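Then we have subunit A:
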Amino acid sequence: MTKLTSRRGMLFGAAALSAGAVLTGCTSNDPDDGDDKAAADNQPAADDKPGKQVTIGFAGPQADHGWLNAINDNAKKRAEKYSDVTLEVTEGSNDTAQQIGQIETLINKKVDVLVVLPADGKALTQVGLKAMRAGIPVVNLDRIFNSAQAYRCWVGGDNYRMGLNAGHYIGERLKDKPGARVIELSGPDNLELTQQRTQGFDDALKNYSNIKKVARQAADFTVESGQSKMAQLLQAQSQFDALWNHDDDQGVGALRAIEQAGRDDFVMVGGAGALSAFQAIKADSGVLKATVLYPPTMAASAIDLARALGQGKGVGGLAEYEIPSSVTCYSAVVDKENVDQYMSTGFK
Partner candidate 1 sequence: MAPEPPLLSMSGITKSFPGVRALDGVDLDVQAGEVHCLLGQNGAGKSTLIKVLAGAHQPDTGTIRWRGEDVTLRSPIAAMRLGIATIYQELDLVEHLSVAENVHLGHEPTTAGFVVRGRAARASTAQLLKRLGHPEVDPGRLVGDLSAAQQQIVSMARALSHDVRLIVMDEPSAALDPDEVDNLFRIVADLTAEGVAVVYISHRLEEIRRIGDRVTVLKDGRAVAGGLPAESTPTSEVVALMTGRNVEYVFPDRPSGPPAAEPVLSVKGLARQGEFEPLDLEVRPGEIVGLAGLVGSGRSEILETVYGARKPSAGQVLVDGRPLRPGSVRAAVRAGLGLAPEERKAQALLMLESVTRNVSVSAMSRFSRGGWMDRGAELSAAREATRELSLRPDNPSVPVRTLSGGNQQKAVLARWLLRGCRVLLLDEPTRGVDVGARAELYAVIRRLADEGLAVLLVSSEVPEVLGLADRVLVLREGSVVHEAPARELDEHRVLDLVMEGSPAS
Partner candidate 2 sequence: MTQHVSPPRDGTGKAAPVDGPPPAWRTLTARADVRTLSLLGVLAVLILIGGITQPDAFLDTRNLQLVLTQASVIGVVTVGVTFVIMSGGIDLSVGAIVALSSVWATTVATQEYGFFGILFTAVVVGVGCGLVNGVLIAYGAMVPFIATLAMLASARGLALQITDGQTQVVTVSSVLDLGERDSYVLGIPPLVLVFAAVTVIGWLVLNRTTFGRRTVAVGGNPEAARLAGIDVRRQRLYLYLLSGLCCGIAAFLLIVLAGSGQNTNGNLYELDAIAAAIIGGTLLSGGRGTIVGSVLGVLIFTTITNIFALNNLQSDVQQIAKGAIIVAAVLVQRRTASTH
């Protein structure tokens, strides 16, 4: 499961505004994935009795879009919950050299554990190795390092499963409709995660012989591109039954195009978990019926794992003495039924 990757690339500047995400429990509704952390920070943590004091260094990229903002918030709020955790947060940077410098400073300060969301996983592998050699365990968040020696534990999302779950949700809704037509509005094609999401979506649809994907266009995670590409898709496809849009941010534009074209004859599923998407799902007044998560609560989980590492404990709910080396968060589907549970995690 470690091959799941990484949102690297998205970081870069303006193109990024990416897949939003949700504060939801990385793992809360999927015990298979390994630990027992609860998702939202108002739920009890696994082992919240105060223990040994732990200083955790946290280095992330510049929060230039909502999902990364949510990552930072999750990490900080989670750390505040623990009286035995001190969080050293660096100023976010998208500059690889600068981030390396920041992490080296944290190493020199001799923090107990490092949590790193690298601007570029490959480029920061060396500094991860350096920390590990210095005896500081590294929790690698989302964008994975090149070498397993560079981290003690990786926590991240599952792009392939986002596509898979979106496909299954649509498949179940349309399974009784013969000759059903589906279209896809993807993220930028030059990102690996886009390819993974599309692959998952296609694989899921293979289970439904009555459904055919008739069109796919790539937007670039921006509202503007979402509007433009969706307008063209709507013009190209005068009739279809469902749409999967990879990203709720570009979804704002896509919904605008749908509104401008006056179309309401299909079901739309989003991706990431933006607050605006949750509100639309809850209101149930438009085409948007569900969205698939890429949860920023993984940052809270990373803090939990870092604390456990610092205190030399395992995690509850598993038989292992040690914490796992890899934790993949589940891409849950949020629809009208469960949207209230996630509402507080939606990001703007």
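Couple of notes before you dig in:
In this section, a residue touches a chain if its C-beta (ideal position, glycine included) is under 8 Å from a C-beta of that chain, and two chains touch if they have at least 3 such contacts; residues count from 1.
Inclusion criterion for the candidates: all candidates are chains of the complex that A comes from, given by their letters.
As the structure is a computational prediction, the values presented were derived from the model and not from experiment.
Applying the touch definition to subunit A and the options 1 or 2 in this complex singles out candidate 2. Against candidate 2, in their complex, subunit A makes its touches with residues 13-17, 63-66, 68-69, 188-189, 214-218, 220-229, 231-233, 235-236, 238, 249, 252-253, 256, 259-262, 274, 276, 347-348.
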